[in-house]
Structure formats: C-alpha cells, structure tokens
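Every protein chain of the complex appears in place save one, which is left out.
In this document, chain identifiers A and B correspond to the written order of the chains, with residue numbering beginning at 1 in each.
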Amino acid sequence: MSATGFSNANSTAASGGAAALLEIENLGKRFGGFVALENIALSVPAGERLGLIGPNGSGKSTLVNCICGTLHNEHGIVQFDGQRVDGLRAHQRTHLGLARSFQLPRPFVSLTLAENIRIPLLYTVARRGGGHHGGHEIEERCAALLRQVGLGDKARRLPRDLTQVEMRKLELARAMAAEPKLLIADEAMAGLTHSEIEDILSLLIRLNEQGVTIILIEHIMSAVMRFSRRLVVLVSGRKIADGMPDEVMRDPEVERAYLGQ
Amino acid sequence: MRTPLFLLIWLAVSAAVFAASVWLGNDYIFFACYVVLQYVVLGTAWNILGGYCGYVNFGSAAFFALGAYSTVAIYQLTRENEFYGLPIPVLMLIGGIVSGIVGFGMGYLTLRLRGAFFAIATLALAVVLQTLVVNWDYVGGSRGAYIIRPEQIEPIGNYIRYLFLLMLLLAVAAITIARLIEHSRLGYGFASIRDDELAAEASGVPTLRLKLIATTISGALMGMAGAPFPYYIGYLQPSSTFGLDYAVNSIAMPLIGGTTSWIGPLIGALLLGSLQQIATVTISSAVNLLIVGFVLVIFVIIAPNGIVGLIHTYLQRKPEDFVGRRQVEAELPGRVQ
Partner (left out) sequence: MVFSFDLFINAVVSGILIGGFYAGVTSGLSLSFGILDIVNIAHPAFIILGSYIAYICNATLGVDPILAAIAVMPVFYVLGSGIYQIYYVSFEKRGQESLRGLAFFFGLLFITEVTLVLYFGVDYRYVEAPYIGPSLHVAQLDLPLRILVPCVVSLLMTAGLQIFLTRSFLGRAVMAVAQDQLALRLMAVDPIRIKRIAFGISIATASLAGAFLIIIQPVEPSVGREYIGRIFAICVLGGMGSLPGTVIAAMLLGIVESLTSTFYGPSWAPAVSFGFLLLTLAVRPAGLLGR
C-alpha cells in the first residue's frame, strides 16, 4: 500500500466495496511547458467496462502511456492490483497484468503474425510461471488468438501484407496474448466497418465475461455507449465527468466541452 | 536442425579446412585465413547487437583491442615474474571476460540512448578507451608493444597454424552461439526490440536486460577474437589496433552478407575478407578500405538485406522450380517453425 495511507475508500461508493484494480490519484504529466494531464483521479474496479472519451488532444493516449509505463508521470500515484506501479518499467507492468493496444499499430515488422503474438506469450505468460510451455502449445495458442480476431488464415504472413484494419486487429490480439487482467484498447475500431466493429465489440465483451477488465478508448460513440458500463470524459488533460454513460452524456459541461459526436 | 548437429557439422568442416591448409603447406594461407576468420568472429559478434537488436556499434575496435591488450598486460606480467606464459585459450577466455565486462558497462551507460546517439556514444567510448591505453605505459603506450611469438607448439608444430586452429574453433563457436540465440526466446526478444522497442516493452520484453545481454555477448566475442592477436602480429600499435578499420569491417560484413541470420556475417566475412586479402597482395593494403567502403555503400543501397536477402528474393520468385511454396516458407533461415 502507498505511504500516504491511501485506501480504496473512494472507490467503495462506486463499486459497492470491491477493491479497485486500477487506482489513479492526482496524476500529472507535462511536456516542457505544455500540461498534457492534470490532477487525474480514476478508480477502476475489477471486471469493469470503462469507456474513455474526449476530443482529439485531450490526453487520452498520454493517460494510457502513463498508466502502462511508456511515459513517466511527474506526479501522482498509479496503483494496479494493490501495488504501486508508477515507478515500474512498462514490461514489468505488463507482467503484472496490464496490457494495451497502440492507437497507431506498432507491429513487429520482420516477424510473421504468429510470431508477433508469440512475443507476449514468451515474455509475459511464460514468465508468470506455470512451467515451460512446449513449442507446439505456444503455436496453438498463437493460432487460436489470431482466429479470434479473424486473422487465422494470415498467421504466416508479415505485417506489411496487412490492411490498416487488419493491423488494428493484430494490435488487439497481441495485447490479448499477454493474458492481462486489465486491457486498454486504444482506438482499436477506427476505420472498421459496422460488422467488424460488432466483431471486435463481441470479442471484448466475451473477454470481459472471462474476467478481463477493459478500458475502451474510442471515438465511435455507438460502440462506446453500448460497451461501457461507466464513462469517463477527458478534456484538455482534465477529467470532467465520470459516471453512468447516460448521465454523463446528458451532463451540460460534457455537451459544451466535447463537441465531437 | 538441432544445435549439437549444427556444431558437429561445422567442426567437421573446420577439420577439413585445417587439413586442407596443412596439406597446401603455404604458411601465408594461415596468415591470411587467420584474418578472415577473425572477421567472421567480429562480424558475427557485431551482428548480435547490430543485426538482431538493431543497435549499431561503432566501437568494435575497442572490444577487439581490449582483448589484445589484456594479453599484452598478462604477457608483461608473466615475463616480469619469470612465469611461464599463459596458454592462448586461457588468454582468450580472459580477453572475453574483460571485453564482456566492458561491453556490459558500455551498455549500461549508453543503451538508454536512441539509435544514432547510441552509435555515436559507442564511437566516443572507443576513443576514450584508446586514449587510456595509449597513455598506459605498462602496455607500451603509444610506442606499441612487442610480443615474442614462440616458434613451435606441440602437437601442431608451427605456431601460426596453432593460432589459425584456435581462430577456426572460435569462429565455429561464434556462429553456433549466434544460431543458438536466433532460434531461442532470446532471439525473438532481440527481433522485437529491433522492430519496435516500445511495443516490445509493452509486450513484456525486458528490453534493457536483453540489450545488456547482447552487448555483453557481443563484446566478449570480440575480446576473444582480439586476445591471440598480439601473438599473431608480433608488434601491437594502439592506433591501428583501435582503428576505425575494424569498425567498418565489422559493420560492412554483416550488412553485405545479411543481418537477420548467422549466415550473413559468415558470408560477408568470407567474401569481403578474402577480397581484401587478395587486394593486399596484388595491389596495396590501402585499397582494402576503399573496397570495403564501395561494397558497403553499393550493397546498402541496392541490396539492403544483403546477400541472404538476395537469395530469399530469388527463392521466392521461383518456388515452383524447387519445392512447394509451403516448403520454401518453412526453410526461410532464422525463423523457428
């Protein structure tokens, strides 16, 4: 627990007593003179389906980067699964169960799709114990994961042969391969057709039913509204709303600040 | 192919090569081939950090020279104390350890830097090390150091042949290590770092740790290659031992051969090394670097994936002529199936 004696009291009201999986307190991040995030507080209980929305440049991706360790926050505390993580490196947070997909896909370009999926399996899942997995078993799991996102027949291809949309699916599959407790999907649905959005949505819902907490960052409002049980709005680096999706969308401040629709 | 089999095959090849050169009887062959084999080791070592991980090391000469100067230091020590000189394999081990530690240290200092800055930092480190050695009179300083090479060693006979044999074995060890890495989890980790370090971290790859492993192994191998060098050359001079020539060769050979697999540095070293040896004899030794420079520039522009890459492309163009497409994909070097 943190030295400030911070407890999960704040989250009990929202989640009815369950301990928060992700607890963020007073998070701040600046780039030189530019304040990207200010005084962000967030509590995400296990099993939550959280939607995170906000105009472009509001700091959503910066927040994700700070949570996951790609960037380091200047102040504030990030607690994951009862442990303070804001000093840890990104790969350590992934080992603890925090995974994310990148907004702009970052595949391993010289590896096949199957090998792309293999990396988190080798370095995260295998490291968590449970013994050494046989090579064949790993291959099976890679193939299964790729099938889940609809890329099963492209396992032997290289990322450069993929369309943008397929690359987003690979991003998601790679994050899923790390068997996370919390998955942050950063604009995984941009550019997808209606049926593809449905596929991804049902995939995420299924994951959630299996116990994975999900934070969905999206601009596609229909998907966000359907998926989220709770909605957080970020504008200019500050959190301006946090609650049930319907209530949040009716909030006049949200309407005023967030003109995107 | 399993590693022990790989090792066995190459040991057999080495035995054949050694036997052939003994039969040919010309001592110059041993001298020349020693240099080529040295480059096989240097190129392979460089490629572990440069090709597999994507971190360009300009300081190859420093690790090589440290191995050489460790030998010189020990030579002085044993000579002063009327001690019988240490056998070369032990010297190689020591050289490897020294350079490995320095590699680790260098990595620790510089691996947080992105691409170009890392490369420049390695260059800087090499010169700093060179200056330290040049100012250390115990190993001869700028005047250089003389090593007296024994004439014979049982049971091989000619000392040069002995050195050649050792370098041959080291080369086999180097490519075996490289191949081992490639087909292991470490190799995948390296590739992920090369392709996208940020995504690798996010996927759970401990990037700093892996990079440190790479610099340590790379440095150690280079040090091992440098350890016998004083005995080979007889007179060690800092300016040439630390020279950029080693840097450009250890970069050029993997780039020309192909950086994604253990085969690349081998092909590059054999081809380019032999070319340089021939040029030294027929034209002049200064031309060597011109050749390296030209071949490097041309290959890097036209064939970015090196000779291995060219072979890939050729194979993929006409798979029907050889085997089925699946078979071709399964045989792509460097990838675990």
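Here is the rule we go by: a residue touches a chain if its C-beta (ideal position, glycine included) is under 8 Å from a C-beta of that chain, and two chains touch if they have at least 3 such contacts.
What you see is a predicted model; the values in this text were computed from it and never measured.
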*The chain left out here touches which displayed chains?*
B
*Of B:Val248, B:Ile263 or B:Val308, which sits in contact with the chain we cannot see?*
B:Val248
_Going by the contact rule already stated, which one of B:Ser21, B:Thr110, B:Ser218 or B:Ser261 would touch the omitted chain in the full complex?_
B:Thr110
*Chain not shown: contacting residue from B:Val56, B:Val139, B:Val205 or B:Met224*: B:Val56
*asked:* Under the stated touch rule, tell me which residues of chain B contact the chain that is not displayed.
replied: 50, 54, 56, 58, 109-110, 113, 115-117, 119-121, 123-125, 127-128, 130-132, 134-135, 142, 244, 247-248, 251-252, 255, 259, 286-287, 289-290, 292-294, 296-297, 300-301, 304
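By our rule, only the chains that are shown with their structure count from here on.
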*How far is the middle of chain A from the middle of chain B, if each middle is the mean of its Cα atoms, in Å?*
43
*What does chain B use to touch chain A in their complex?*
185, 188-189, 191-192, 194-196, 198-208, 260, 329, 335-336
*Residues on chain A engaged by chain B in the complex (per definition of touch)*: 68-70, 89-92, 94-95, 99-100, 102, 106-112, 115, 118-120, 122-124, 126-127, 135, 156, 174-175, 177-178
